[in-house]
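Every protein chain of the complex appears in place save one, which is left out.
Each chain carries a letter (A and B) given by its place in the written order, and its residues are counted from 1.
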Amino acid sequence: MSAIAVSTTINGDDVEFLCQPDETLLDVLRNRLGLLGSKEGCGTGDCGACSTVMDGRVVCSCLVLGAEAEGHTIETIEGMAQGKDLHPLQRKFIEHAALQCGICTPGFLVTAKALLEVNPDPTEEEIRFWLAGNLCRCTGYDKIVRAVQDAAREMRGEVA
Amino acid sequence: MSFDATFQEKKLKSVGTRPLRPDGVDKVTGRARYGADYNMPGQLVARVLRSPHAHARIVRIDTARAEGLKGVKAVITAADLPDLTNGNAALFAILDNCMARTKALYDGHAVAAVAAIDAKVARAALKLIEVEYEILPHVVDVDAAARPDAPVIDEGIFTSGVEPKPDSPSNVAARSEFGHGDVEAGFAKAEVIVERSYKTEQTHQGYIEPHACVANCNADGTADLWVCTQGHFVYRQNCADLLGLEVSKLRVTSSEIGGGFGGKTHVWAEPVALALSRKAGRPVKLVMSREEVFRASGPTSATSIDVKIGATRDGRITAATSTLRYTSGPYPDTWAEIGAMTSFACYDLENVKTVGFEVVVNRPKVAAYRAPSAPMAAFAVESAIDELAQEIGMDAVELRIKNAAQEGTRASYGPVYGPIGIGPTLDAARVHPHMSAPLGKNQGRGMACGFWFNFGGETCTDLNISADGTVTLAVGTVDVGGSRASLSLIAAEEMGIPYDDIKAVVADTATLGYNDMTDGSRGTFSSSMATISAARNAITVMRERAALMWDIPVEDVYWEEGQAKAAGSKYGNLSPLSVKDIAAEAGNTGGPIAGHSELVADGAGVSFATHICDVEVDPETGATSIVRYTVIQDAGKAVHPSYVEGQYQGGAAQGIGWALNEEYIYGEDGRLQNPGFLDYRIPVCSDLPMIDTQILEIPNPNHPYGVRGVGETSIVPPLAAVANAVSNAAGVRLSHVPISPPRILAALHKQARE
Partner (left out) sequence: MVEVTLWAGLIPLADNQKKVTVEATTIRDLLRKLGERYPGPKAPIKNEVAVVLDGTVYRNDWSKELPDGAEVFLMRRLAGG
């Protein structure tokens, strides 16, 4: 099989890469582009550790082929902070101790950011169902939900 | 210098606060590097060939075609990992588990491995390896395996611990017994006796990060290993033993670890990766797939437990027995023995006897899982205690309080307890608002207690003071959930300096002395002890330096609030010297300033918890939802309360998953049918409510700040707490975990028929 040339936009930058036809977007991000923040927990779309946003929609990058990124816009955890400034979700995850081992954290942050973009004031239940595709084995989710609630409050301009 | 670990009551400034964790930014930006996030120049990719059979003799392996494939740089089988274990049965089991030697003992057992230029070539090479198997009869169920007519997995296993010694082999590797008093006499005094049998299914630790490592063996006998592990020093020893390397020439670096829970305390992939690298002469990266993690890495035991408890009508237990059968995978181990030790540890019993049977089965080798063996034993005993309470018409909490172990109680496993926390957790549960909150339709409440031994162990820590007065703290226990934050707090407290002046790192095996595995809830307990010791040693050095700077006797220099101070009015004009002041002059006063510590942290102290759970059971579908959950546990002293709460919540969530959903499902062919997160369902965010926590702080007399381990005990009560709640909600007793919808419906239907 010969490699496919792909032109795409990742975290706002134009990116070109070569990949095999059967290579996943996650493998391309991790192995070809050095974007190691997306994690492979299962490779079957069950754990959400590789969550990325493709044209505004959360996808498991292990279920997307690298070649499918052609012409699309990809956002990963590496694009979440603006330079030195962490996104409010990133700050709140640290403040609320919403991570223990941290392997699931990039996926949760990417997914939660997408939630707050479509629903700035989600209920606890809406948060829990939106995040149900992201597995965390350490925290029991309590502090993750609280961190998302607190970040949402801050992003809405409410004082915590 | 001897270290005084005795608890000293004092006001703590840093310990007990909730600062930001030092590895937080790395982890929220995706920069933290886990097992699979590391690469070496010219590295190869490894893949492992695994047995599709539960039990089969390996007649022949032909690797020639795989070796001939372009891009393949090494193929190994057991022949490339010669037996250097020298009669050490435990080590041989590790070796055989890493790579099957004569027989494949479970579905997923490694039989060969390849290293190739990329994953695609490696996968293709696996298909070219020819393995001829002679399929043997298998057994996976704990009770079936223990029967005399079961296929014998290892002809060399004769039950130990029984008299007379059996003359034929079986799958029951060992019997162990604990207890005291006369249980027959105790049951004779009982007015009510509850006798029940319980089963729990095998679960997996379910860490989100699969096992991953990068190994490099050089021709000069040196080697490097980057790996996600709970104990890089132990991995170094195991790998060195199995590969015949000199220990100090193998440098092991622990990556960030994406969850372990006991499952990353044993080597699997690492010796294989090293052997591949040795053969190929190039670095090798080996990352397990999720399916491999389930099929071949550390599940917990499946169990079958009988419990008998007798009591007088006023609620005093007169005798209790338990018989516990635990699977250990295909190799003998001591999991039932631990279950037997813990089963009645919460109670003050005059007559108690617990018997454990270790059962080998054609399932993966069991690894520790958070308070290993205790949750199943607690499920059985705490379910029976609840039934006893119902039989005599006594409140479940009151019955437990009446029989709870206390200081001076002889534990069911032997020793007499010092000050312990079971009573306080029960007292807190009794008055907790959760206990009296109203319940809705189809809802039920359950509670249960749990016990776990905590450990200490060998620990080594370095504390280096830089020229600007900031401090690097190098520890050798792995940070599994925030311990760099808690250990920085400890160093700040002992030295009297700000938390932000400390940078804690996990040192690799070449730069710090040996540390035991990060298990037994020992990370913060042990390393904090070593950190306090190192800080005290550094303070001793700084007092000497201050004395030199002031030109006064060192005896006149004391340390207070992060400063050297001169004692006595004759030094009234000497301003105190801060760490920064002393560090700035280090070059003139004797060179670098450091505090070192090596010790065996002892006196971890046993740990207890009480959990309260409300559930709602849908009688149509058998589905259970957790409505409310409360964890009450003794922390001794919560160093960073947020991460203590996190341990309580996480353990509870894992226990809830075990109680309601998680189980290994084997087909008739002995193959695992659900090796993925879709079919092996761990709790997701929408499955759980907020999990309330109450931290009790009963100081541990054997730690300077009173700290106890907190990591494991929280998984012990949930199986029983959930089961008791479901049984109360559904009106029918559930005695088989997981209490999945089919089992609840079956129980409801059975009850309706009767």
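In this section, a residue touches a chain if its C-beta (ideal position, glycine included) is under 8 Å from a C-beta of that chain, and two chains touch if they have at least 3 such contacts.
No experiment lies behind these values; they were computed from the predicted model shown.
Enquirer: Using the contact definition given at the top, list the shown chains touched by the missing chain.
Expert: Touched by the chain not displayed, across the whole complex: B.
Enquirer: From the listed residues B:V416, B:A437, B:I665 or B:L678, report the one that touches the chain absent from this view.
Expert: Final answer for the missing-chain contact: B:V416.
Enquirer: Which of these touches the unseen chain: B:S176, B:N351, B:Q563 or B:N661?
Expert: B:S176
Enquirer: Of B:G16, B:G71, B:G161 or B:G281, which residue touches the hidden chain?
Expert: The single option touching the absent chain is B:G161.
Enquirer: Among the options B:G262, B:G595, B:G622 or B:G706, which residue touches the chain absent from this view?
Expert: Residue touching the chain left out of view: B:G262.
Enquirer: Based on the whole complex, identify which of B:T334, B:T624 or B:S642 touches the chain you can't see.
Expert: B:T334
Enquirer: Can you name the residues of chain B that touch the chain not displayed here?
Expert: Residues of chain B in touch with the missing chain: 161, 163, 176-178, 205, 260-263, 265, 334, 337-338, 341, 368-372, 411, 413-418, 453-457, 517, 519-522, 600, 602-606, 702, 711-712.
Keep this in mind: only the chains that are shown with their structure count from here on.
Enquirer: Chain A touches which residues of chain B in the complex?
Expert: Those residues of chain B that touch chain A are 18, 20-21, 23-25, 27-34, 36-37, 120, 205-210, 256-261, 287, 289-290, 480-482, 640, 642-643, 645-647, 649-650, 652-654, 676-678, 682-688, 690-691.
Enquirer: State the interface residues of chain A toward chain B in the complex, per the touch definition above.
Expert: On the chain A side, the touching residues are 20, 22, 30, 35-44, 46-47, 49, 76-78, 80-81, 86, 90-91, 93-97, 99-106, 109, 124-125, 127-129, 131-146.
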